[in-house]
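With one protein chain removed, the remaining protein chains of the complex are shown where they sit.
And then chain A:
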Amino acid sequence: MTGADALFGVFAALACGGALGVAAFRSVARMAFSLVVCLSAVAGLFFLLNAPMVGATQLIVYVGGTVVLLIFGVMLTDAGVGRRMKIGLLETISMTFIAIGLAAALGWTAVGLGRAIPGAPVLDEEGVEIVAATPDTLRPIGLKFLGLGGESGVGFLLPFEIISVHLLVVLIGAAYLARAKRRVDATPETPPEATRETASDGLGEQA
């Protein structure tokens, strides 16, 4: 067993433990913390697979962004820290079936893939794996992205731009919905301050 295998065990255990915690805890704050542990451990697995770009994206988007927004939303709405969620019997049964099905599907896929570590290890003349201090992980991504690296010659620039524009439209739409509205009223005697109202926040829709 190498050091990488041991670290894989640690990160995998943390990820599974965090995922179980999300399901098992009844307090929303603890669920969120378990989610942080789970997602960070998955980022650690990406680092272990020599994909720091994907790992960093996982951290910055999911842990630093989505989970923080989730906690933010809970803080604004929840009654208190100690409040426990109640789950009905029907929900428990149906969710158990869905979880078992999902786990089976993912497990079957993972077993089918085998131990997929990208790239063959580079060995020196004594058969020891050479590990470069600064592996070139970013340039291949950029070249693939522009369609210069692979055989197909088709990059991901156009889909990326379409997604970007789509997200921009969603953001502008959310900001439009969340803006302070000025109601056009037929009765002129109402003071303008009273007619101003703030629509409910668009944060939940974005997240």
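Rule of thumb we're sticking to: a contact is a pair of C-beta atoms (placed from the backbone, for glycine too) under 8 Å apart; a residue touches a chain by one contact, two chains touch by 3 or more; residues count from 1.
Basically, contacts and distances are computed from a predicted model.
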Per UniProt record, missing subunit out of "Xanthine dehydrogenase family protein subunit M", "NADH-quinone oxidoreductase subunit H", "ABC transporter permease" or "Biotin-dependent carboxyltransferase family protein" is "NADH-quinone oxidoreductase subunit H"
Full-complex touch with the removed chain, picking from A:Val22, A:Val42 or A:Val63, is A:Val63
Write the list of chain A residues that the hidden chain touches. 2-4, 7, 27, 29-30, 32-33, 36, 40, 44, 47-50, 52-53, 55-57, 59-60, 63-65, 67-69, 71-72, 74-76, 80-82, 121-122, 128-139
